[in-house]
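The complex is shown incomplete by one protein chain, all other protein chains being positioned as in the whole.
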Amino acid sequence: MTSPVSPEKFIVPIGPQHPALKEPGHFEFTVDGEIVTNASARLGFVHRGMEKGTESRTWVQGLYLMERVCGICSHVHAMAFALGVEKLAGVQAPPRAQAIRVLIGELERIHSHLLWLGVAAHEGGFDTLFMFSWRDRETVMELLETISGNRVNYSANVLGGVKIDIDDKQKDALLKGMDFLEERTRHYLKVVTEDETFLGRTRNVGKMTYEEADTLGAIGPTGRASGIQRDVRVNSPYAGYPDFPVKLVTATAGDLEARFVVRIEELFESYRLVREIVEKLPPGDLAARVPRRIPEGETISRVEAPRGELFYFMKSNGSDMPERIKVRTPSLCNWASVLVTAVGHKLADMPMILAGIDPCFSCNDRIVTVTDHASSNQMSWESLRQYGIEYYK
Amino acid sequence: MNITFPIYVALLFFPGGLFLMASGLFTEYIDRKLVARFQNRVGPRWFQPLADFVKLLAKEEIIPTGVNKALFVLLPIIALTAALTAALYVPLFGFKPVYSFSGDLVVTLYLLSMMTLCIGLAGANTEDRFSLVGATRALTQLFSYEAPFLLALLGPAIVLGTWNIGEINAGATSGTWFIVLQPIGFIVALIGLMGKLELPPFDAPEAETEIVAGALTEYSGRGFALFKLGRDVELVIGLTLIASFYLGGFTNPLDFLWKTLLLLFVTAALQSLFARLRIDQTVGLWWRSGMILVLLQLVVIILGTYLAPLVRPLLGG
Amino acid sequence: MSNIATTVMDKLKTWARVNSPWAIHFNSGSCNGCDIEILATLTPRYDVERFGIKLQGSPRHADVLICTGPVTLQARDRLVRIYEQMPEPKFVVAVGSCGISGGVFQGCYNVVGDISEVIPVNVYVPGCPPRPEAIIHGVVELLKSLQK
Partner (left out) sequence: MVIDDDLKLAESLLEKITISSTRPEENRVDFIIHASDIKKATLKLLREGHWGYLSAITTLDCPEYMVDETTKEKKLVPEKGHLEVLYHFCRDAAVATLRVSLPYEDPTIDTICDILSSATLYEREAAELMGITFRGTPNTDRLILAESWPEGVYPLRKAFTGLKDLQTPEEGVCS
C-alpha cells in the first residue's frame, strides 16, 4: 500500500476539535484528483495508557478500569475481562449471573445502536431523526438505570458473577419497554429505507464486497453488512449465550444503507433476546468466589461488542496483579478495513462512510499515524469535499 | 389601510427600523420554537433571540490576523443596511409600502441577495479554511436559487402587468389568490426563500457538523450579531413578499399576521422534515427541477395573457 | 446620570449573558461516557435550549467550554488553543470526575489528570458520568455565579 508522493497531493486534516465528531480524531485523506489514494487517521488524543495502568492495579481494580475504556460499551469490556479472569482462575459463574450478563449486554447493544442511529443522522444533517431516536433511547437508559442504578458505566459485573438482581417489578418494566421500542424501531426501519434525502447519502456509498471484507478482517455490523458470517455470539457463544441462541443478521449489499439496516435488524434480535431472558431467567445465586491471587496462565476472551468482536488477551503471573492485558477493540478492525476500502472511493462520500462504521475513538486509541509530506497543502475536510463537488459538476 | 407615515417615523420606528428588527427577532423565536416542537422538544423562551443579540453585542470582538480589517468590520453593517432598505418597498404589516416606484420588485430582490454576497465576502476575507469553504458554498447556492426565485415572483407581476410591489399587492387582493392560479410559482418561491436564507435542508453553507459554522466561523461579538439580525429581517421580508404575492395581498395588519405565520409554519415543517442536502444535490435540485418548472409556468402565463384577448371574443363572444 | 446608565447597561449585559450561554464541547481524552450524557442534554427529555444553551461549532461563538476527560498529553495543547480562541468573557465547565482528578486513569503514563492544571476551570461537575440533570445543574450554578 505504499503510496508514491504525487505532486498535487492534498492532505486534509479534520479535528481534533470538530463539531461532527463527538470525540477527538484527526483524519488525513490523501487524494489524487478525485479518488482517495491513501486514508489514515491520527487519533491518540484519547490514549490514556490503560494497558500499562492495569499492570499497576489489582485484578478487581482492573475490572473498574476496563469498564472505562469506552463509555458506550462499558459492560462488554467488563464482561470480557471478568470471563477471562474466571477462565484463568478455573471458576464458573452461576447460570443466573451468566443470563443477567447477557441481558445487560443486549440492553447495551440496543442503547448503542439507537445512539449511533441518531449520531449518523445528525452527521447527515437529519436532526429530527437524531432527536427522535435519542428520545426513544431514554427508555432503554431508564431500564438500565432501574436495573443497575446508573445510566452509563453500570458496573454490573463482579469477578465471578454479577452484583445486581432482576426482580418481578423490573421484569415487567423491561417487557413494557421492549414493546414500545420494537414499535418505534419498525418506524425507523421504514425511515432509513424509504426517506429519499437519506438514501441519497447512503445508497451504494462506501461499498465493501464480501472478499474485501473477508480478507481485511471486517467484523461486527460493518462486516455483516457485506455478508460476513462473523458474530462471536453465534460462532463461539460465551456467558449465557449457549442457552439463549442468537440468529445471525447479515445483508449482502455492503454499502452504507446495508449497515444501517443490519444494525436496526439487530435491534429486533436484541428485543427478542431480552424478552426470552426475562421469561426464562434461571434461579440460583449471583456470584461465585474468585481468589485474590489468580494462578499463572494466559487466556483469550472474545466477546461481541455492539461494534464487533472485542478481543482480550490476558496473562497472569500468580500474583494479585495482572502481568499483561491486551485489548483489541472492534473499532480498530473496522477502521483498518474501512480506511483500506476508502481508497478508490469518491471524496464526497467520506463523511458518511466514517460515520457509517460507528467509530468509537476512545475504544481504539491506537490508530495509524499521519504521513507528513512537505509538499502537501492543507485543505479542510469540507474544502476537500467541495473540491470533489467542483470536480463532479 | 393606506395611512402614510412621515418619512422619519417610517424609517426609524414603525414599519422600518426598530419595529422591523423586533419582529425579525420575534419571527426567529417562532421559527426556533416551531422546529423544536416538531422535534418534540420544549424550545427556547420568547426573549431568547433578544438575549442572544444583546449578549453577542456585549462580547469581545476578535479580529483574526491576515484579515482586511476595514472589510471585516464593514461587511456585517452593509448586510444589515441592505436588508433594512429592502423593507421600504415591501408592504410590511399590511400598510402601503413606504416608498414604491415601478420596478422596485427587482431592486428589493437584489437588495435581499446582498446579504448572501456579504456573507460570501466575509468568508473569503479570512484565512480560516472552514470559512473559505463556507463562502464558496454560500455563493454557489446564491447563483443556483436566485434566478428561479426571481422568476417565481415575476409570475403574478406579469399577470397584473406591473412591477411595482405596492400595485401587485393591491391587485392580488382583488382577484382569486395566485396560489390557486400559479401553484408551481408558489412552491418554487417558498423553497427559493428557504434556499436564500440557508434554512435546513439547504443549510450546506453553514453545516454545523461539517464546516464548523461556514463563512461566519471567524466572526464573534458585534459582527456575528449583525449578520444574525440581518438574516432574521430578511426572513420577515421574504415571508411578506410571498404572502402578499401568492396569498392574495393584505389590506390590514391582521390579514398580514395570519398569512405570514401560516407561511412560517410551513417553512418550519419543511425544515424539520428533511436531511441536509449535499451542496451538489441542492444545486442539482435547483437547476434541473426548479428552473424548468418556473420557465414552464411563465410560458403558460405569457400564452395565457397574450392569447386570452384573441381567444375570449371567439369563446365568450 | 452616567453611573445610572452604566448600572443599567451592566444589568442588561449580565441578564443577556445569563440567559443565552452558548456552549462548545471538547473531549480531551474522555471515555465518551460524559460526552454522550452531554449530548443527551440536547435531546427532547432534557432539552437545554429551554435555558438558551446552544451547542456551537466554532470557539468564536461560544461562551462556555464544556470539557470532559483527563487531558491526555496529546490533547493538552489543542485544549489550550481552543481556550484561547474563545472571546472574553469565557467560562469552563469540567464535566466528569476525570477532569477533576484524573478519575480512574490516575497514574496512567499519558494522562495529565486534572483540567485545572491546563486551563482555569469555573465549575466542576463530579460523577462518572454525571447525569444530564447534574450537567445542567452545573451550568445553572455557573450562571448563578455570573449574577453576583
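Each chain carries a letter (A, B and C) given by its place in the written order, and its residues are counted from 1.
Criterion: a contact is a pair of C-beta atoms (placed from the backbone, for glycine too) under 8 Å apart; a residue touches a chain by one contact, two chains touch by 3 or more.
From a predicted model like this one, the values you see are computed outputs, not experimental measurements.
Student: Considering all chains of the complex, which shown ones does the missing chain contact?
Tutor: A, C
Student: In the complete assembly, which of A:Ala82, A:Leu216, A:Ile264 or A:Met350 touches the absent chain?
Tutor: Candidates A:Ala82, A:Leu216, A:Ile264 or A:Met350; residue touching the omitted chain: A:Leu216.
Student: Just checking the interface: what residues of chain C touch the absent partner chain?
Tutor: Touching the chain left out of view, chain C contributes residues 72-74, 76, 80, 83-84, 107, 109-110, 112, 116-120.
Student: List every residue of chain A that touches the chain not included in the displayed model.
Tutor: Its contact residues with the unshown chain are 1-2, 40, 43-44, 47, 49, 51-52, 87, 214-217, 219, 230, 235-236, 297-300, 302, 309, 311, 313, 315, 324, 326, 328, 332-333, 335-337, 339-340, 365-372.
Operating definition for what follows: only the chains that are shown with their structure count from here on.
Student: From the mean C-alpha coordinate of chain A to that of chain B, what's the distance rounded to whole Å?
Tutor: Those two chain centres are 44 Å apart.
Student: Would you kindly tell me how far, in whole Å, the mean C-alpha position of chain C lies from that of chain B?
Tutor: Going by mean C-alpha positions, chain B sits 35 Å from chain C.
Student: Where the CA atoms of chain A average out and where those of chain C average out, how many Å apart are those spots?
Tutor: Chain centres of chain A and chain C, defined by C-alpha means, are spaced 27 Å apart.
Student: By residue number and range, which residues of chain B touch two or more other chains?
Tutor: In chain B, 39-41, 130, 208-209, 212 touch at least two other chains.
Student: Mark out which residues of chain C touch at least two other chains, giving numbers and ranges.
Tutor: Correct list: 43-44, 57.
Student: Given the complex with chain C, which residues does chain A contribute to the contact?
Tutor: Listed in rising order, the residues are 16-17, 19, 22-24, 44-50, 52-53, 56, 64-65, 68-72, 74, 115, 118-119, 130-132, 134-135, 137-138, 141, 151-153, 360-362.
Student: Give the list of chain C residues in touch with chain B in this complex.
Tutor: So the residues of chain C in touch with chain B come to 12-13, 15-17, 19-20, 22, 43-44, 47, 49-50, 52, 56-58, 60-61, 63, 85, 87-89.
Student: Could you please specify the touching residues of chain B with respect to chain A in the complex?
Tutor: 38-41, 129-130, 132-134, 136-137, 200-201, 203, 207-212, 272-281, 283
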